[in-house]
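One protein chain omitted, others in place.
When the chains are written out, they are named A and B in that same order, and each has its own residue count from 1.
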Amino acid sequence: MKKKEKLKNQWQYHLMLLPGFLAVLIFCYIPMYGLIIAFENYNVGAGFASPWVGLANFKYLFNQPTFLRTITNTLFIAIWKLALGIVVPVTIALLLNEMKSSKITRFYQTLIYIPNFLSWVIMAGVLMDILATDGAVNSILASLGLAPINFLGSSKIFPWTMIWSDVWKGFGYGTIVYLAALTGMDPALYESADVDGASRWVKITKITLPLLMPTIILMLILSLGNVLNAGFDQIYNLYSPVVYETGDVIDTYVYRLGIQQAQYSVGTAVGLFKSVVSAILIAVSYVLADRLAGYRIF
Amino acid sequence: MKKTRYTAFDFFLVIFLGIICITCVLPFVHLLAVSFSSNAAVSAGKVGFIPVDFTLASYDYVLKGGKFLRAMGISILRVVLGTLLNLALMVLTAYPLSKDELRFRKVYVVFFVITMLFSGGMIPTYLLVSKLGLKNNILALILPGALPVYNMIILMNFIRGLPREIEEAAWIDGATPFQTLSMVIFPLLGPSLATVGLFSMVGHWNDWFSGLIYMSNPDMYPLQTYLQTLLVNFEQLLQSSGNGADIMAILSKMNARTGRAAQLFLGALPIMMVYPFLQKYFTKGLTLGSVKG
Partner (left out) sequence: MKAKRILAVLTAAVMGLGIVACGGSGSSGASSGAGRVEPPEDIWAPYEETVTVTVVGEENSGTAFQGDDDYQHNPWYQAYKDRFNIDLQNVWVSNDYTTKLNLSIADGDLPDVFHVNSSQLTQLHAAGMIMNLDEVFEKYASDTLKGYRKDNADTWATGEFDGSLYGIPQMSYGPIDQFQYVWIRQDWMQECGFDEPKTMDDVLTIAKTFAEKYGGYGIAENQNLDNLMRTALAYGAHPGIWVKQADGTLGYGTIQPEMKTAVAEYAKWYKDGILKSDFVTMDNDKMFQSLINGECGLVFFAQWFGYNPVPDLIANQGPEAIFYPYEIPSETGSPIMGSVTFNNNGYVVINKNCVNPEAVMKIVNFFPYMMDDAVEAGETHEFICSLYDNNYPNIVFPTRVINPMTDYNQYVQVKAAVDKWLAGEEVDTADLGKNVSKFNSCVAWNTSQDVNGVGDWLQQGNDRSAYGISKKYLDDGQYVKDAMWGAPTATLQASGSTLNDILIEGFTKIIVGEKDIDYFDEIVQQWKTAGGDQATQEINETYGK
């Protein structure tokens, strides 16, 4: 530990901070003031001075079956995405790590990372094309003699379409993180295992996986704040009223209510509710990250 | 080392992972094939991964009238301006915050981190942007996210990891903090700046929602917003294409599916082109951002 010395020219550092400080003050803090419309019956004529209604908007919300439905839908989709978003990349990373040819590994890595960079607008267009009832995937199913699947139009299947397409788009990212962690491991451990004649399976389960555990826990904790983020960009661009029952999530609900149906106060109330819950989850997860994984983000 | 021995399991691995990799690419290959095929071939379900009855009609249609190119121009302008602004603010903010001795450092950090937990939400933010007179202005797409806090913190952690001695030498030579930052620290930030800069670039390029909200005039839509409105409306767009001889010639060779495929492919192309470059730094950046203790 270094001793704390006096910084010279303190004011210059503060001057450097000023632009960022102002940007955040104006574009993040001032809108927070607007959250008071969640407690008002927002009237466009009166603006922020609209009549105060206290918690009425929240009461209204929690009596709406359509709102309660969005919470369960959000949790269902988000939690599955989190779980599979860890299991799939870890598995793929372990398998890639077993590959003997590093050239092929690198080539594969390049391929699986592609979908990650494309926007959900593009991906939605691609998915709508290939998952249509007469699209490529269903043609393949038909040629295998299987019944067609209504991936985007059936409320039973829609959430799974969202979950798997999100995993498909994102697993390249996780895979590379885990692979980076794996390559940093001490080869000596494996060499001694080889001496003992351990099988691949034993090496994976007894050495690799335990070594990977801290990274897995860290990634899990860091994504905990996303439990209420089921993916607005993705779902908004792919859903339709037919699948609202299982596919409508908090963010899409806020958008429809707040902007498409002009219920500004209720829309803001949902947003605030989500912000509070997410903030608690993020705070908890950062404490957990510190305690369990020894990772401090700031 | 000894010669590598391949077992059946190794072959299985190569093939199994190969199949998974192919699923990441094939949809795009299919889309590309559709975009270069004629409407008749596509409707008949004949197009797999190779264009059938090759035609450029869909691309002619998409690029005609200049709407697509104008939207792309707006996107490019936004990426350039937005990324430069992001980088400038991130460096200027991260550097002072990397100094433990900075007065009020904790207050600043709390101030910035709170914005990661709470936001005013869509409607109040929209009202603010509107009151500032930024609607239909490219600044509305850039200023609200001028300082990406999370990336700034990644950068801050990186600066903290630099050896302190370099800076101290500069101070002894009488350099001010601004001089130290620009002459000494900045040149050392290369890979990390590339990483967060690329995060910004991809973020700006891929964002469609702020365009939808802040641009009331659809002529000002950036590319992703423009594409988003077309995903649902392409069939109708085709119907209103007029009936000139040249357009009829194009329309006879394409339909909504091939046209949409061409749009999507063109929309994805710029990212695909810089992809190899991106991938290199993203990989570095990831290890930098999340695995660093």
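To be clear about the criterion, a residue touches a chain if its C-beta (ideal position, glycine included) is under 8 Å from a C-beta of that chain, and two chains touch if they have at least 3 such contacts.
Just so it is clear, the model here is predicted, and its values are computed rather than measured.
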item: Contact partner of the left-out chain, one of B:74, B:128 or B:264; value: B:128
item: Touching the absent chain when the full complex is considered, from A:74, A:150, A:252 or A:275; value: A:150
item: Residue of A:34, A:115, A:170 or A:271 in touch with the missing chain, whole complex considered; value: A:34
item: Contact footprint on subunit B, counting only the chain that is left out; value: 104, 106-107, 110-111, 123, 126-128, 130-133, 135, 212-213, 216-218, 229, 233, 236-237, 239-243
item: On subunit A, residues whose C-beta touches the chain left out of the figure; value: 25-26, 29-30, 32-34, 43-48, 64-66, 133-134, 148, 150, 153, 155, 241-242, 244-245, 259-262, 264
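Keep this in mind: only the chains that are shown with their structure count from here on.
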item: Averaged-CA centre spacing for the pair subunit B and subunit A, given as whole angstrom; value: 17
item: Residue ranges of subunit A touching subunit B (in the complex, touch as defined); value: 2, 4-10, 12-14, 16-17, 19-21, 23-24, 26-35, 37, 92, 95-96, 98-101, 104, 108, 110-115, 117-122, 124-130, 134, 136, 139, 168, 172-173, 176-177, 180-181, 200, 215, 218-219, 222, 232-233, 237, 254-255, 258-259, 264, 267-268, 271-272, 275, 278-279, 282-283, 294-295, 297-298
item: Residue numbers on subunit B that touch subunit A, as the complex places them; value: 4, 6, 9-10, 13-14, 16-18, 20-25, 27-28, 30-31, 34, 45, 48, 88-90, 92-93, 95-97, 99-103, 108-109, 111-113, 115-125, 127-128, 143-147, 149, 152-153, 156-157, 164, 171, 176-178, 181, 202, 205-209, 213, 224, 227-228, 231, 257, 260-261, 263-264, 267-268, 271-272, 275-276, 278-279, 282-283, 286-287, 290-291, 293
